[in-house]
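What follows is a single structure, and I will ask about it in a moment.
Yeah, one chain of the complex is gone here, protein chain that is, but the others are all in their spots.
So that you can tell them apart, the chains are marked A, B and C in the order they are listed, and the count of residues begins at 1 in each.
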Amino acid sequence: MNKTRLEAFSDGVLAIIITIMVLELKTPESNDWESVKHIFPVLAGYLLSFVFIGIYWGNHHHLLHTVKKVNSRIIWSNLNLLFWLSLIPFATRWIGENDFDKISVAVYATLLSVSGLAYYILQQSIVVHHHFQDKMKDALKKQSQKGIISLFAYLTSIATAFIYPIISEIIFVGVAIMWWCPIKILSRQWRNKNKKTALKTECGF
Amino acid sequence: MNKTRLEAFSDGVLAIIITIMVLELKTPESNDWESVKHIFPVLAGYLLSFVFIGIYWGNHHHLLHTVKKVNSRIIWSNLNLLFWLSLIPFATRWIGENDFDKISVAVYATLLSVSGLAYYILQQSIVVHHHFQDKMKDALKKQSQKGIISLFAYLTSIATAFIYPIISEIIFVGVAIMWWCPIKILSRQWRNKNKKTALKTECGF
Amino acid sequence: MNKTRLEAFSDGVLAIIITIMVLELKTPESNDWESVKHIFPVLAGYLLSFVFIGIYWGNHHHLLHTVKKVNSRIIWSNLNLLFWLSLIPFATRWIGENDFDKISVAVYATLLSVSGLAYYILQQSIVVHHHFQDKMKDALKKQSQKGIISLFAYLTSIATAFIYPIISEIIFVGVAIMWWCPIKILSRQWRNKNKKTALKTECGF
Partner (left out) sequence: MNKTRLEAFSDGVLAIIITIMVLELKTPESNDWESVKHIFPVLAGYLLSFVFIGIYWGNHHHLLHTVKKVNSRIIWSNLNLLFWLSLIPFATRWIGENDFDKISVAVYATLLSVSGLAYYILQQSIVVHHHFQDKMKDALKKQSQKGIISLFAYLTSIATAFIYPIISEIIFVGVAIMWWCPIKILSRQWRNKNKKTALKTECGF
């Protein structure tokens, strides 16, 4: 099995997922301010999902970069991940239609949990099938740790959604930042105000 | 005619088919449990179609891998297959809107039959145009046998849809499993409980 | 300007055009025969458009294969063609919603005319920018002749749409067949019943 075609197919699916979400955005019924202001939460949800898919695309790219041999298990783990990610436009629309209410935020949080788990499974499928060097193993282990932290954060956000949905949303943004810029940099940043350059380089500001 | 572009176009179409189905998923009208539980059969239909397209993508990839020369007949057989597969999101929506009732399941089963036939035709078009080695011929013959078994299973499922749609659905899942893991492994597994490793490797668990 | 990216972008757009049409197909309101039979004309329209886009994809591929240098004019002629082809799903939906009535068929015929013209312009842009060998020139000249015949056929079909839409539809199918299999073969076939092999090879039956 050819790795290139696996990458091309995944890229195609991710590009479609990230773009078709815009079809779900409803235009306001009338053009007065009352109607127009309702699109801001919907836009915020769209932005959040866009960033999540963007992060998955970036990490998925790095992960597949390590792959040398493809087997059935990797193909199916990959399709499994794409399946859950493909539901994100659906969950985003649900959130938008219900103005971030409890149930819709809990569904969104559940979907993020399952997607995170699917990503973890894909990574494990790749690790089992390869003999990586120590440096690579360390890098992948750190990724796994991040994945487990995210999973716990998402599971917490399912629970908080039923009490204060806003807390779940803060958790979503927090996880996005954690994946965006390596956490080490962030914690170093917290202690040392001079390391702004590192933050700039790693997080792309 | 360039094989790469044929692959790229097919991959693009399959990636779009597998992803746009999510646009067909309707969010529940209200957020109480009564409404929410209606999305589970719809999700099940989406999952089934996702797996079928995924299997077609994998097999299509392997089949095109054997192609060395492309002629008109292969191009049109391929477009013919893509045409029927492109109707799967439509049939999936139909099933979802009618909660797996008789007519909609029969339509879905018919579509799977015709898609299976189209895949068989594509394979024949490729075989006629090439001089394969014996090993490859055997592999393709086994694929053909699987294709014919699937076709009979699908035709049966059209009939059963009018009596008990649930039987048709079981047939769909059965055919998916047959394509997912090679049948030899499965039958061996049946006789010998120790061959779990083979099952694991081939089916990607 | 890189030819590969021009091809990739065009392939992407054509793959999306050919696939999103399925989103326009409406499922029947109820599952009795009266409702279900209404989808057949819609499906016929979908099939027609699918075949037209498929033919454009095949010919576009062959045409771009001849390109060695890309300039602004070729890029814009190509975008012009893609623009008109992107309207085909819209016209197909229109035809489907109005059961092939006069206006909708006339709109569809107009769109096919303009697309045919845009293809002709793209071919001219490529010819002007290259110094082809005589053999290639001849092949492109034959393509141009076919293009001009199609254009006249389409213009006729706009007129006939207002009198008998069915005549326009027959013209559409006729043009599709003309592009599908080279005409020379067809006319030879007409005279000589033994040349079935040639027909088989060229038209891909």
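Following the convention adopted for this analysis, a residue touches a chain if its C-beta (ideal position, glycine included) is under 8 Å from a C-beta of that chain, and two chains touch if they have at least 3 such contacts.
None of these values were measured; they are calculated from a predicted model.
**Q** Taking the whole complex into account, name the chains on display that the unshown chain touches.
**A** Per the contact definition above, the missing chain touches A, C.
**Q** Using the touch definition up top, pick the residue from A:Leu6, A:Ile20, A:Leu112 or A:Ala161 that touches the left-out chain.
**A** The missing chain is touched by A:Ile20.
**Q** Extract the touching residues of chain A with respect to the undisplayed chain.
**A** Counting over the whole complex, chain A touches the hidden chain at residues 7-8, 11-12, 14-16, 18-23, 25, 27-28, 31, 36, 47, 50-51, 54, 57-58, 61-62, 65, 180, 200-205.
**Q** Using the touch rule from the top, list residues of chain C that touch the missing partner.
**A** 1-2, 5, 8-9, 12-13, 16-17, 20, 23-24, 71-77, 79, 82-83, 86-87, 89-90, 93-94, 97-98, 101-104, 125
As a convention for this text, only the chains that are shown with their structure count from here on.
**Q** Roughly how far apart in rotation are chain A and chain B when fitted on CA atoms, stated in degrees to the nearest 5?
**A** Resulting rotation angle: about 90 degrees.
**Q** Determine, using the mean of C-alpha atoms as each chain's centre, which chain is farthest from chain A.
**A** With centres defined by C-alpha atoms, farthest from chain A sits C.
**Q** Suppose each chain is reduced to the average of its Cα coordinates; what separation in Å results between chain A and chain B?
**A** 29
**Q** Counting in whole Å, what is the centre-to-centre distance of chain A and chain C, each centre being its mean C-alpha position?
**A** Measuring from centre to centre gives 40 Å for this pair.
**Q** Where does chain A touch two or more other chains at once, residue-wise?
**A** In chain A, no residue touches at least two other chains, as defined above.
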